[in-house]
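Removed from the display is one protein chain of the complex; every other protein chain stays in position.
A and B label the chains in the order they appear, each numbered from 1.
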Amino acid sequence: MWNDLLMGSPVYLSAALAIIIILVDAFSGKNKSLTFYFALISLIAVGILSAYTMNMHGQPVPEGGFSNGMIAYGGISAVFDILFVIAGILTLFASQSYMRAQNVERKEFYSLILFAVCGMSTIAHANNMLILFVGIEIMSITFYIMAGFFRERFTSVEAALKYFLLGAFATGFLIYGMALIYGATGGLLDFEAIGAKMLTGNVDFLYLRIGFALLIVGLSFKVAAFPFHQWAPDVYQGAPTMATGFMSTAGKAAALAALILVTKAMLPSNFDPALISDKIIEMTDFTTDAKWLIAIISALTMLVGNISAVVQKNVKRMLAYSSVAHAGYLLMGIVSNSINGWSGIVFYSMAYMFMQIGAFVVVGIIEKNDGRMDLKDYTGLSKTNPMLAAIMGIFMFSLAGIPPFGGFPGKYMLFIAAIESGFTWLTIVAVISTIISIYFYIGLIVYMYFKDSETPMTEKFGFSKATLTLVISTIFVILLGIFPTYLIDLVKGLF
Amino acid sequence: MLVDYLPVFIMIALGAIVGVAFLFGSEYLGARRSTKVKQSTYESGMIPRGTARNRFTIKFYMVAVSFLIFDIEVVFMYPWAVQLREIGFTAFWAMLVFIVILFVGYFYELKKGGFEWD
Partner (left out) sequence: MQAIPIEYYLVLSGIIFSIGTIGVITRRNAIIIFMSIELMLNSVNLTFVGFAANFGDSSGQVFVFFVMSVAAAEAAIGLAIVIALFRIKQTVNVDEINILKW
């Protein structure tokens, strides 16, 4: 029983600390830094425990005990935990200086980060659809609050309302899908049991198809994939910039973790032909159709995201559309439905997390009073703030997938995984949309370095905690670009 | 098997007929004397004043949300109460943890001034 507690500790600890931070928040009065440091220490503790439990995967999930087999341990869940914790810490540092710069520091934001991390690690550790649902809801509800955190700004509240209504709508689809899968498999919620049942082929394929499609619809909303991406640009533009950075990276990674769990259980790649001789045609049909469904979503997401980003004038909105496009790239890993694809997702969402949060931190440093986010506001940045411009340039190159930076190996892995699984056309679409994306990423660099305007950026930006976030992100973007094999090998060994 | 439900259908039909009959009966047979009292919103009740389209103060919203949360969370206690004897102390401690978490939420609301309604 105690071993059980230890192995699931990232989930339990993040939940317990999230509850305690409420009390810290309530009883610390006007002291804001106490909540800040409590959140920081909590995130570090969760991160350490995740790293510690990382190698405990492969052990059978014990029945009974604390989780009753509902929580998966170690392995890839722990890697996702570390991703969420790093995203949380980076956001924590950046949000403090961001909120101070906007003159609206409220300590609730720090506890919300911890809550979101709790929800996301619940998703990553889910071994049961119920836990998955609860985790997705903890995360989503926290994000609704984060989006509307600047409650006196209309843009922020508008973003929150749109996110809330569409997110709750998506939740409806998500759980209807879960209900039908529950029915199709004869009363199973457990992913391992569903996977085993799928191998026997003893399921109701009508319910299964509808349920799976609805589940994909619900999760597509959460990763902001076409045709359910319309909320993303509005929400990402209106929400506080640090919340956007957090939602569009860690939130997307969590939704992808959920997709990995679902597809891993429901699309078995190596079923035994003898076992399901009469059902094998239906079974192959189902897996092929499911993969094609996700492949089409993925292809359209990339194209729509990148093409819409080209015409944007607002940098935050441009990054939002690029985030939609990146959801498309990441879905390629789900399509490939193999260890290579999944580890590509983990690697790329890690690299993407650093570069996207970094880019949003730069946007947050430059923005002022809900304005100064247009492309033309970035002219002359290289002259007044050469370091900031250089860092933004690195993030843009990395997001475009240009070699020495972290975006390249991730994209490469995903492209190769898609080709290996027979979706060469998807890779061709991805390459085309990457080429389109270079146009607007480089466009921002052109504005920063080579354009003149009558109102160039004159303000100089000093050091703050956000600088720390930028430094960490830059270092990791470069490290992941130069030494990708270390993380790739680690992740591949954990599936 | 549908015949088994025949009494129910007869009941529904009777109800509908009687209801409609009374409606039209009173329409044709009843006297109509419209007075000011009869036209008022609550004929034998209090006399309404002001408009119904007032805004409510924000206190009611706080009450509504607190009620919503604490009321719905009790839903977990019904199955727990039914099964407590069978599951034993595991269920007891689990519910204790649950209630402690609810209390944390309660204290938070208290400290943040959620119950200061004046």
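Please note the rule applied: contacts are C-beta pairs under 8 Å (C-beta built on N, C-alpha and C of every residue); 3 or more make two chains touch, one makes a residue touch a chain.
Remember, it's a predicted structure, so these values are computed and weren't measured experimentally.
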Of B:Val8, B:Leu23, B:Ala52 or B:Val75, the one touching the omitted chain in the full complex: B:Val75
Contact partner of the left-out chain, one of A:Asp4, A:Asp25, A:Asp81 or A:Asp234: A:Asp234
Which of A:Leu5, A:Ile44 or A:Ala168 contacts the chain that the document leaves out: A:Ala168
Identified contact with the non-displayed chain, of B:Ile17, B:Ala64, B:Leu96 or B:Leu110: B:Ala64
Hidden partner chain, residues of subunit B it touches: 1, 58, 61, 64-65, 68-69, 71-73, 75-76, 79
Interface residues of subunit A (partner: the chain not displayed): 129-130, 133-134, 137, 141, 144-145, 148, 151-152, 154-155, 157-162, 164-165, 168-169, 171-172, 175-176, 178-180, 182-183, 186-187, 189, 230, 233-234, 237-238
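The criterion applied here is as follows: only the chains that are shown with their structure count from here on.
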Separation of mean Cα positions, subunit B and subunit A [Å, integer]: 40
Touch list for subunit B against partner subunit A, complex: 101, 104-105, 107-108, 110-112
Subunit A residues touching subunit B - in the complex, by the definition given at the top: 19, 22-23, 25-27
